[in-house]
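One protein chain is absent from this view; the other protein chains keep their places.
Lettered A, B and C in written order, each chain numbered from 1.
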Amino acid sequence: MSNNIDLKVNIAGLELKNPVIAASGCFGFGREYSRYFDLSRLGGIAVKGLTPLPRKGNPPPRIAETPSGILNSVGLQNPGVHAFIEKEIPFLRGFNSAIIANASGNTIEEYESMVEILSNADVDAIELNLSCPNVKEGCLSFGSSAGGVYDVVSRVRKYANKPLIVKLTPNVTDITEIAKAAEDAGADSVSLINTIRGMAIDVKSRRPVLGNITGGLSGPAVKPVALRMVYEVSKAVKIPVIGMGGISNCTDAIEFLLAGASAVMIGTAGFENPMAWVETIDGIEAYMTANSIDSVTELIGGLIV
Amino acid sequence: MSNNIDLKVNIAGLELKNPVIAASGCFGFGREYSRYFDLSRLGGIAVKGLTPLPRKGNPPPRIAETPSGILNSVGLQNPGVHAFIEKEIPFLRGFNSAIIANASGNTIEEYESMVEILSNADVDAIELNLSCPNVKEGCLSFGSSAGGVYDVVSRVRKYANKPLIVKLTPNVTDITEIAKAAEDAGADSVSLINTIRGMAIDVKSRRPVLGNITGGLSGPAVKPVALRMVYEVSKAVKIPVIGMGGISNCTDAIEFLLAGASAVMIGTAGFENPMAWVETIDGIEAYMTANSIDSVTELIGGLIV
Amino acid sequence: MNTKYKIVKAEHLNSDTFMLTVESEIISKRARSGQIVNIKCGDEGGVLLRRPISICSVDRDKGTFDIVIQIRGKGTKILSKYKAGDEIDIMGPLGQGFSLYPKHKKIIAVGGGIGIFPLLQLLKDHPAENKKVILGFRNKSCVILEEEFKQACNKLFISTDDGSYCDKGLVTDILRKELDKEPADMLFFCGPLAMMKVGVEIAKEYNIPCEVSMEQRMGCGIGACLVCVCKTKNTDDWEYTQVCKKGPVFSGDKIIFD
Partner (left out) sequence: MNTKYKIVKAEHLNSDTFMLTVESEIISKRARSGQIVNIKCGDEGGVLLRRPISICSVDRDKGTFDIVIQIRGKGTKILSKYKAGDEIDIMGPLGQGFSLYPKHKKIIAVGGGIGIFPLLQLLKDHPAENKKVILGFRNKSCVILEEEFKQACNKLFISTDDGSYCDKGLVTDILRKELDKEPADMLFFCGPLAMMKVGVEIAKEYNIPCEVSMEQRMGCGIGACLVCVCKTKNTDDWEYTQVCKKGPVFSGDKIIFD
């Protein structure tokens, strides 16, 4: 396509070649999808949620299909941040795509230590996961109050020497308050939404489908909720917003950009279509060509109300 | 089917011949659907949300389709509670089905007056709508905090001489707190969920699809979220819970009963299938026959965890 | 209540428009011109809502009716895959049709885009002696049902936006010219809002009653959910009225176009 089309976006100093990022937890550390397409095509890769020590995760089944959505209850299974740094960063650096480390902890101290460790590692940004619904401690309990978010973010801020993105949960009364707390505490960007807490029951066995009873809903089903939250948060904060939740194609992605997102993440859609990320990038470019838009930044917040 | 099967449920003194109720706002005042089936088949009918005076509602478009769901922004258009009492109750009393009046107001005083008026009217129960996402005043602003719910419910309680059902919004951080506040303030039952706030954008026009910009999400897409909330609330309160949100068929309805609902409401599904209510009742009966369950009350809260 | 019927014919009229002929004794007997049916698309991709489609033509003897559908989005795309022999789930006929008053001797029906479809049966059923119809299309390749309309009226005018077929320009300009030549007792409009708005103004100017067929996204399709409203006048105020139940056809002076 035309060379005049500029897909670059800038998230608080983090320049992305295009606004499409692989969402954390749906893309592992990139290895598996690298057989399907060149990872250098992506604006960025948010890796699987990391914790200080390896985590086993929750008992299976960890997935249930729901109408136009899925519930997952993985529970942050990961090899630990050190294994990530040793084994995965060298692999990911083989591609020309921003590396975003998704970090969780059980305590504020663990969050501090994660940010410190990752600030000394070769990653391009840190996404602080304050929103995982599938673990008992930390995460969601910090993320679901403005005070909790403020505390964690202001404590970790001083350790962060690269863009700090705070990932928000939709399981709150007013997400703009939470976003503002993150901004006030020094976040460079917010990303939203993580999954919405949900549940599935098998009427044959009369048991929950998930081993963990409840899980997090993602996929097209949540798109209208995610879009509304991105719209509200974009108006409420000045820092750039990364939007996600149910994006499956370029039309969905453009909706999020128009609503105010500076970039988008795609997760669940890749399960059905491993080319979802690449096709979304190509589709945004085609939409821009058709509508004579030179820079993707013109779309950001371009909703006419 | 067999006469031994007992579909009756009791919601705080309100006896329903079966646990399937038409959800408020999706069934008008029953007239339209009475051409499709005998309204006496239903356990109950929750009528369109009523206010003290007639309301015009929000500008169109008022509906957007989303993956496995819809967004609506009707905004409580209704002829006012007095027109309801005069013109609609006599019609509805022609059927043998409980009449549940869904009541809203802009102020606590309006809620009080609604409950007083409806207590003197020939309805079987009052469903206090503290959860409409499509009006600027009242409703959601009361419904989204435990304090707000407590205030409204405790104030109206003394006017209510029939079962008082409080309808809860899912747009909150912890719905169990809200449900407990309703219970503490004297609610006889809680019903949930109302719609989840969402948004749709038309990328061609770059405008919101809904005239009101945002709307409320309902339909199968929200079912996992609704089911999780019904499960949590059922464990948190002692009063009976009425479950809804995305129920389309008997399997869905049974999931809600197993999760702890004493009855279910069906709204959006009727748009696709005007026989959804009746087929759900028949399906529950068939499931009970197949599983040798004599009384539907055996299913309530029967989830094995 | 049964809502399943058989498609006896499925035919493409042009690249994005197709006609389905559906067998239904009951719908074809009851249907009045201007009424709609509400069609289930199947739930591919989580498409839930039925789609409202006008009844285009009815064969009351054969017990069949025709609908003509333009592919716009997901729902109509799914409907375009139906073939003869398939079963289709249809609620209808729904809503209020056009008024067929014998006292209206001279009528003019004006349609644009997908708004032309309900006018065909209107012309077939209307008792007037003199029936004119003015149809607007985007361009030549969009022109469909020309022969059918010709048969159903006394005079057919066609215009295209780009002049690639017949007249170039607005249907309302043609209407004005015709009214200047010869008066009419009743006007009918169905098409884009902007066209109907001008149409109603012209009707007022020439002091002729008129009816318009409104469009709005629908939920239930039968009047129960209040999502499909348009703004209408009432005694000394205005209100939102359901297009599915009180319309889609309204008296032109009832509608507030704003």
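Everything that follows uses one rule, which is that contacts are C-beta pairs under 8 Å (C-beta built on N, C-alpha and C of every residue); 3 or more make two chains touch, one makes a residue touch a chain.
Keep in mind it's a predicted model, so treat the numbers as computed, not measured.
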Chains in view that touch the one left out, judged over the entire complex: A, B, C
Residue among A:L16, A:A46 or A:V74 that touches the chain left out of view: A:V74
Residue, one of A:P19, A:P208 or A:G270, that touches the chain absent here: A:G270
Option from A:C26, A:V149 or A:V241 whose C-beta touches the chain left out: A:C26
Residue ranges of chain B at the interface with the undisplayed chain: 67-68, 220-221
Footprint left on chain A by the chain that the document does not show: 25-28, 31-33, 35-37, 48, 56-57, 60-70, 72, 74, 77, 219-221, 268, 270-275
Chain C residues touching the omitted chain (full complex): 42-46
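Everything that follows uses one rule, which is that only the chains that are shown with their structure count from here on.
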Most central chain, judged by mean C-alpha position against the global CA mean: B
Chain B-chain C separation of Cα centroids, rounded to whole Å: 36
Averaged-CA centre spacing for the pair chain C and chain A, given as whole angstrom: 47
Centre distance in Å when chain A and chain B are each reduced to the mean of their C-alpha atoms: 34
Residues within chain A bordering two or more other chains: 67-68, 220-221
Numbers and ranges of chain C residues touching at least 2 other chains: 45-46
